[in-house]
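Left out: one protein chain. Kept in place: all the others.
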Amino acid sequence: MEIVITISSGFFILLGSFLCISGGIGLLRFPDFYTRMHAVGVTDTLGAGMILVGLMILSTDFLVFAKLVMVLLLTLLVGPTTSHVLAKAAFHNGVIPKDSSSLSQAKKKENNSSII
Amino acid sequence: MLAGIYGLLSASFFVAMDAVDVAFTEAAVGAGISTLLMLVVISMTGRKEKPTRHKPLPAFFVVIITGGLLIYGTLDMPHFGSEDAPIHNHTSPRYINDSMQEIGIPNIVTSVLASYRAFDTFGEVVVIFTAGIGVLTLLSVGRAKENDEEIESINDSMHQQHLVVRIVAKMLIPFIFLFALYVQFHGDFGPGGGFQAGVIFASAIILYAMLFGLVTARKVINQTFIQFIAALGVLLYGSVGIASLMNGGNFLDYNVLSSNPITGQHLGILIIEWGVGCTVASVMVVIFFNFAGRRERKQHKNKSQNKESST
Partner (left out) sequence: MLIAATLAIFVAMILAIIRGIAGPTLYDRILAVNMFGTKTVLLISLLGFVMGRPEFLDIAIVYALINFISVIGVLRYSDTNQFKHTPNDNESIKKDV
């Protein structure tokens, strides 16, 4: 039983930290803001989820387990929302993606109608 | 931006040093609220300083002399962190050894803050309250009656723009309130207490005001009610002191508040933490509403000027 707990939690924690590091490397190497945001948003939330699940397997007390569940729920709820808000604000304020051929059509449509 | 990172970094520092309550407060205040308030202010002021009309040289001299005197005064004190300083030999061991018997709560930080040094904490609460009064005196503007259609149109456009965040925030805000109450009452046993709980409570209200518009937020939370709560917090704190005076002990001596000294300590700490939480929460809300309200008035003025110049 001990070895099952150690191996499964170790697997989750290592996978989660690998995802976090790869998100950080993506943040540095991707060419454009939107691609970077994609890298960070996805790997951040998933990596955090994995690490928290690994910690939940390791926990002994019920109170610690409940608090970790709350942190996990909060991270899952807040992470994608932040990515959405960031991307929307950047788009409205004029950050243009690199491959902007399809974007100019979208901007033309946006200027014509009044509902975004 | 970098100020936000700095706040978060110093908070992780405190956690690594095992100082949990300080990390808590640093997280809530330094990384969150100060960044927000700085941003509101920066978004209001321009980019260049106005040229000063008077030479600030005499003020400079006064500051240098006062600073020099203060530094000279501290040269007498024992070195920072030296081993034979009285604080390490006499006061700290007494707090650590006797806190559990005299007060009976596991968290020594709360017992020192709220019972041994309750008078200092009273001073802190009064300082926070004075800051709130200062902001109110300097920045309070009379609220013009905006017409309701304008508010409706703004709300509709904002609702379409920020739909996702609004729904998520609506789900989160009750839980933030609940968590603030948990932190408030759990200060005896874990990190927490009045200050942190007040800041978390205020941040929930600020989130609501940011996403749903200041006007709606003002309708939900009445300005006079908030000011009353700020004063009530200080009054609660002071009245605990007066109650212990009337029961025959010193000012803010909790032992005489009830028949059993330990129960008296618990009761006293509970009430004053409640007072601290009330004052901190309401002062933060007042400061934010005043800063942001001024900014909105400026925008409304600009917008109406634009409309007038274009029609």
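Per-chain residue numbering starts at 1, and chain names A and B are given in the order in which the chains are listed.
We take it that a residue touches a chain if its C-beta (ideal position, glycine included) is under 8 Å from a C-beta of that chain, and two chains touch if they have at least 3 such contacts.
The shown structure was predicted, so the numbers you read here are calculated from the model rather than taken from an experiment.
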{"item": "Residue in contact with the excluded chain [from B:S99, B:S115 or B:Q196]", "value": "B:Q196"}
{"item": "Touch residues of chain B, complete complex, unshown partner", "value": "1-2, 4-5, 8, 11-12, 15-16, 18, 20, 23-24, 27-28, 31-32, 35-36, 39-40, 43, 153-154, 156-157, 161, 165, 169, 172, 176, 179, 183, 186, 190-192, 196, 200, 203, 206-207, 210-211, 298-299, 302-303, 306"}
{"item": "Where the missing chain touches chain A, by residue", "value": "10, 13-14, 16-18, 20-21, 23-25, 27-28, 33, 36-37, 40, 44-45, 47-48, 51-52, 55, 58-59, 61, 63-64, 67-68, 70-71, 74-75, 78-79, 81-82, 85-86, 89-90, 92-93, 95, 110-111, 114, 116"}
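Please note the rule applied: only the chains that are shown with their structure count from here on.
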{"item": "Distance between the centres, which are taken as Cα means, of chain B and chain A, whole angstrom", "value": "31"}
{"item": "Residues of chain A that touch chain B when the two form their complex", "value": "77-78, 81, 84-85, 88, 115-116"}
{"item": "Chain A-touching residues of chain B, taken from the complex the two chains share", "value": "160-162, 164-165, 168, 171-172"}
